[in-house]
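Comments concern the structure below.
A single protein chain has been omitted from the complex, and every remaining protein chain is retained in its original position.
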Amino acid sequence: MKRKMIKKIMGFGTAMLVAGMLAGCSTAKTASKGNAAGKTIKIGVNMELSGAAAGYGNSQKQGIQMAVDQINKNGGINVDGKKKKVSLIIRDNKTSTSTSASVAAQLVNKDKVNAIVGPATTNAGTAQIPNITKAAVPSVSPSATDPNYTLQKSGKVQPYVFRACYQNNFQGSTAAKFAYTNLKAKRVAVLADNSSDYGTGLAKAFKKAYKGKIAASQYFQEGDKDFNAILTSFKNKKIDAIYAPGYYSEIGLIVKQARQAGINVPIIGSDGMADPKLAQIAGNENATNVYYTTPFSTRVANQNGTAKKFMKAFKEQYNEEAPTFSALAYDSVYMIKKAIENEKSADSAKIAEGLTKIKNFDGVTGKITIDSKHNANKPIVVETLSNGKVSAATEIK
Amino acid sequence: MQIFFQQVINGLSLGSIYALLALGYTMVYGIIKLINFAHGDIYMLGAFWGYYVINVWHFNFMLALLSAMVVCGICGVIIEYLAYRPLRHSPRITALITAIGVSFFLENGMAYLFGSNARDFPQVVKQVNYDIGGVRISNIQLEILITSCVLMLILQLIIKRTKMGRAMRAVSVDNAAAELVGVDLNRTISFTFALGSSMAGAAGVMIGLYYNSIDPLMGLTPGIKAFVAAVVGGIGSVPGASLGGFLIGLLETLVQSIGLSAYKDAVVYVVLIVILLIRPMGIFGKNVKEKV
Partner (left out) sequence: MNVLKANFKYNLCWFIIMITGFYLMNTLIMVGMIDSFIENMLVTIWINIILAVGLNLIIGFAGQFSLGHAGFMAIGAYTTAIITQKTVSIGGFYVSFIVGMIIAVVAALIVGIPTLRLRGDYLAIATMGAAEIIRIIINNMKITNGPAGMFNIPQFATWPIVYVIMCITTIITVNFINSRGGRVIKSVREDEIAAEAMGINTTKWKLAAFVLGAVTAAIAGSLHASYLQTIAPNDFGIMESISILIIVVLGGVGSVTGTFLAAVVLGILDTVLQDFGTLRMVIYAAALVLLMVFKPSGLLGTWEFSIRRLFNHIKRRSV
């Protein structure tokens, strides 16, 4: 009996030792040094085309497609004197982190893209970082909003990660300022989307920056349709406004049900609401006294030549009003074009450098400057909805 | 006090939908011991059908509701025939996996054909709010409540008073014995699926009208909660399913009203586990001893 036990333990021990040796010994690693440009400039798209974020992903795909079509119609991107056309390689990451990592690996290694646009969500975005960093290919995300997305753990910036949108702290604190200063709201109830970092990040930033009292704080999930219970609970809390960061499909319902419940205080939101479908879902009479922070205001757009052209072209090509996501994706592509033109090279490592130097870039979503943390600094606007239509736009400095 | 009654109204409205869905679950489980995962998706199909006929063929609400019930009933029968009937004598795991497969197929099929974005259901019945002592209730909420109760009564009548209903009860107790006394098993099971699915279809159209928003994944979570409601009320019992539905609706509203909205789904799962431990036969169920 005893000898059997000893033999078993020894066998196990040897196995562990060998395992340890194999695991510890230096083994081959996969890596590369950046992708050089060929006859065409390859832009990869790592996008959520199916799964939970498919709606936003497909809107962004439309924006990207339109941008590339326009660029190619004009002959392509000017790389140090020669004009090269852009070829798009679009892959679906299924709103899944592991697929996003796999897609990124495919794009940088198999397809040898020079830059990547996407993904739309922060989680899919962070999943691709190791692979694109190893391959030295930069990515511009149109809508990843977590403040730490572009940063490493040490606080240093990720060399190959950029974004074209606001990060949550900026947008959330702007809303807080607006609520307190412009709307004079002293007590606010917060109703945030708990299924992604967008809603919770904005709510956190709002609560931190808001100078008044947070009367109540509740959450909902993406896909929820019934907010009556939560709204009824807000009614006897004497609130001056509701801050509801989330996306238009749920916020539209919240606005509708709030007004029907007799809650007529201002409802403030974020750029996830900036979509004509919001008024459709809420009902025009209900979409009154509604505010949201946004980079891309149709009102401001009418003064902004670039945006006006974009909106017109989008309407012609796709027969619908351009949502914010498409505008951000469109800008992402043009930012890459600017980076290439500035660096006079379409090598992926050079594009990364070029992106860091973008200053006052005339984008659809505003004048964009990439700061030291690779975030897009641009003016922010608060739009007002009355009867379903944008009635005012206040620029917040 | 007003707030309390308002929340009760909210809870009952939510609960009537869960009750309608729970009826389908309870009947199907009672008769072939299968959790029809696809039930929530038939509810979604009903909502989309209603959306389609109202927008394209300009049906009025009643016609949309009745046609949705018929269409969903047919869908239920087709699904049973293709996916569940061949597996009637297979192990439970196989049947359950097939049910999951059918559910996936419906959800992703609709997402593929119509996009995963939410669509607005047309407001065919104009909403009128009544204010009774500070408590607000809309005509649509009343309609849903009344329609649900009427459908439940009709269902109970069918089960207790008709020949088919008697056959259903017989099959759910002992299907071998039922066959021996001349019950046509296939017809009875198909009929059960048709009934349950038509209830789900009705619920779908009413929810479309109530929230004005439908999407391909709308059946997933309500489906699971309705199943929990059926278990709470007693699987196999129609009044149990109705009661269970209202209870779950009220519970969900309660949880949200006290500020724990982040956990509203978790609470329903906790209720499920607790009820399976303390009283697995549910409120109205009967404790059947297993004979070896």
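A and B label the chains in the order they appear, each numbered from 1.
Here, a residue touches a chain if its C-beta (ideal position, glycine included) is under 8 Å from a C-beta of that chain, and two chains touch if they have at least 3 such contacts.
Since the structure is predicted, the reported quantities are computational estimates derived from the model, not experimental observations.
Novice: Give the residue, chosen from A:T122, A:T174, A:S270 or A:S332, that touches the chain omitted from the document.
Specialist: From the options A:T122, A:T174, A:S270 or A:S332, the contact with the absent chain belongs to A:T122.
Novice: May I ask which residue of B:H58, B:R92, B:K160 or B:R187 touches the chain that does not appear here?
Specialist: Touches the omitted chain: B:R92.
Novice: Given the contact definition stated above, which residue among A:D197, A:D275, A:D331 or A:D347 touches the chain not shown here?
Specialist: That would be A:D197, which touches the missing chain.
Novice: Out of A:A37, A:M66, A:A101 or A:A136, which residue would touch the omitted chain in the full complex?
Specialist: The missing chain is touched by A:A101.
Novice: Taking the full complex into account, find the residue in B:V8, B:V70, B:A83 or B:V135 that is in contact with the omitted chain.
Specialist: From the options B:V8, B:V70, B:A83 or B:V135, the contact with the absent chain belongs to B:A83.
Novice: Pick out the residues on chain B that sit against the missing chain.
Specialist: These residues of chain B touch the chain that is not shown: 29, 33-35, 82-83, 86-87, 90-98, 100-102, 104-105, 108-109, 111-112, 116, 224, 227-228, 231, 262-263, 265-266, 269-270, 272-273, 276-277, 280, 290, 292.
Novice: Residue by residue, what part of chain A touches the chain that was omitted?
Specialist: 4, 7, 11, 15, 18-19, 22-23, 25, 27-32, 49-50, 52, 54, 91-92, 96-99, 101-103, 105-106, 108-110, 122-123, 126-127, 129-131, 134-135, 146, 148-149, 151-153, 194-197, 199-201
The rule we apply is simple: only the chains that are shown with their structure count from here on.
Novice: Which of the residues in chain B end up touching chain A in this complex?
Specialist: 3, 6-7, 10-11, 13-14, 111, 115-118, 120, 123, 127, 129, 136, 138, 207, 211-213, 215, 217-218, 220-221, 252-253, 256-259, 261-262, 265
Novice: Show me the residue ranges of chain A that touch chain B in the complex, using the header's touch definition.
Specialist: Its residues touching chain B are 50, 54-55, 58, 194, 216-221, 223, 225-226, 228-230, 232-233, 235-236, 249, 252-253, 256, 260-262, 280-281, 283.
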